[in-house]
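A protein chain is absent from this complex, but the other protein chains hold their places.
Up next, chain A:
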Amino acid sequence: MSTADLLALLPLLVLSVGALLLMLQIAFIRNVQFSSALTLLIFALAALSCGPATDYAPRLVTPLLIADKLALLFTALFCLAGFVTTVLSMDYMQRRGDQPEEYYLLLILSSLGACVLAYAEHLGSLILGMELLSVALYALIAYPDKSILPLEAASKYLVLSGAASATLLFGFALLYAITGSLGFSDLGTQLATQPSGNIMLLVAMALILAGLGFKLSLVPFHMWTPDVYQGAPSPVTGFLASVAKAAIFLLFLRLFIDAKLYRYNMLLNCLALVAILSMLVGNVLALQQDNIKRMLSYSSIAHMGYLLIILVVCGSSNNRALAIEAASYYLIAYTATTLAAFGLLSLISAQQQQRENVLLDDVSGLFWQQPLLAGLMLIALLSLAGIPLTAGFVAKFYIFSAAISGYHWGLIAALILGSAIGIYYYLRVIFYMSKRNSPSYTLASTASGWHISSLSTALMIIILLLGTAPQPLMAYLRSIL
């Protein structure tokens, strides 16, 4: 392994070394403030190190990892998301677990898993990254050990996610049995020699779709989502909904393109079916939900459905470039927006003991008490709904034009219908936030402080910038794809 190889992997190395350092610190000095500060530093350094690493991209480092600019862009995104999650957690985890230091360790490990997924070019590194991400998440979800909901959520996630990983592994095993290779591009070349009617291949693709479908909470593998999202501590939910989803989708996209899975019409049909189901079921389930966390979890099912359209569009080679560009933009916009929405939920709560639940009534009148936080939530919700001048609009417009260029009218119809339903429940939250309560009503607890206000402002600006001046990012994406 040459120096250039190591430099290309710099963000991963920074995260790994950081995890070790943090572990040593916890072993010698137990100090929450110090741990969180160290975590912030590690995330910042890892994000920054993506800059020098781009000079060595693209480069295949061992058969396992590919360090191209897309991987580095998303690594930076995941590290920044980790940074934001840390800031949100500092207030939230206070008085929640007995020893909050290890929480940060798990967060770094989980982010490392996500970054490995961004680099993955081999089924081996895929499994490695995915398990690193998931196993750390089980512990993160269950971290507040004083209440019952997180434990319930973690055990459900553990069992079901384990089953999904097993399905995925089984699918990979079948692929290996057919082709004898594990690298994505190798798979592509080997599979080309196989007849498309190979039963093992078909079953393998179904198994992989099911496994990844679970991780992305696509219908019909979505059942776990609301329970886990609701039970997890809000910052972890935000991380799970943004980073974990984006990492796995990015990986799916890579596998899909590099292993040339788009050649199989049956798979495309299955994807289209799952996409339509996810868009409709997700939105309908969110409709009358009074628990905002559950509502957002259903809406994330729908958003994953929107994203899946892109994989179907990839089926024709003319539109593939536009589709990949659309996917990358959507993932970035979605990550920022989701972090903002869940970030707000982790900052407010009505009951100190049951902080995992945030109901509509809890945000009622938020505009009049916490205008900045309410403004952040407003913009995040408008972006999720896809209203112009926010990141979500541009992202959805991208998917729209990608789908239109491939003439996928059924998917477009579902996208429009789903978005229309979505407006209702997003606006409902805004409606509650702008209610005027009696003066005696106050929120039991809201976090405040300069770090919270500057974080909220930064997220707001990012979402609005992505919506009003998306051109630089679009141009960058076009240049690296």
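The rule is simple: a residue touches a chain if its C-beta (ideal position, glycine included) is under 8 Å from a C-beta of that chain, and two chains touch if they have at least 3 such contacts; residues count from 1.
Definition applied: contacts and distances are computed from a predicted model.
Student: Could you check which of "1-deoxy-D-xylulose-5-phosphate synthase", "NADH-quinone oxidoreductase subunit L", "Cytochrome c biogenesis protein" or "Fe-S cluster protein" matches the UniProt name for the chain that's left out?
Tutor: In UniProt, the chain that is not shown appears as "NADH-quinone oxidoreductase subunit L".
Student: Among A:Leu209, A:Ile324 or A:Leu411, which one is in touch with the chain left out?
Tutor: Considering the complete complex, A:Leu209 is the one touching the chain left out.
Student: So one chain is hidden, and I want to know which residue out of A:Tyr56, A:Tyr138, A:Phe221 or A:Phe367 touches that hidden chain in the complete assembly.
Tutor: With A:Tyr56, A:Tyr138, A:Phe221 or A:Phe367 as choices, the missing chain is touched by A:Phe221.
Student: Which one touches the absent chain: A:Leu20, A:Ala177, A:Ala192 or A:Met266?
Tutor: If we include the chain that is not displayed, A:Met266 is the one touching it.
Student: Among A:Phe172, A:Tyr306, A:Phe367 or A:Tyr398, which residue is in contact with the omitted chain in the full complex?
Tutor: Checking the options A:Phe172, A:Tyr306, A:Phe367 or A:Tyr398, the one contacting the hidden chain is A:Tyr398.
Student: To test your reading of the contact rule: which positions on chain A touch the chain that is missing from view?
Tutor: So the residues of chain A touching the missing chain come out as 155-156, 159-160, 163-164, 167, 196-197, 199, 202-203, 205-207, 209-210, 213-214, 219-221, 223-224, 226-227, 265-267, 269-270, 273, 281, 284-285, 287-288, 322, 394, 397-398, 401, 405, 421, 468-471, 474.
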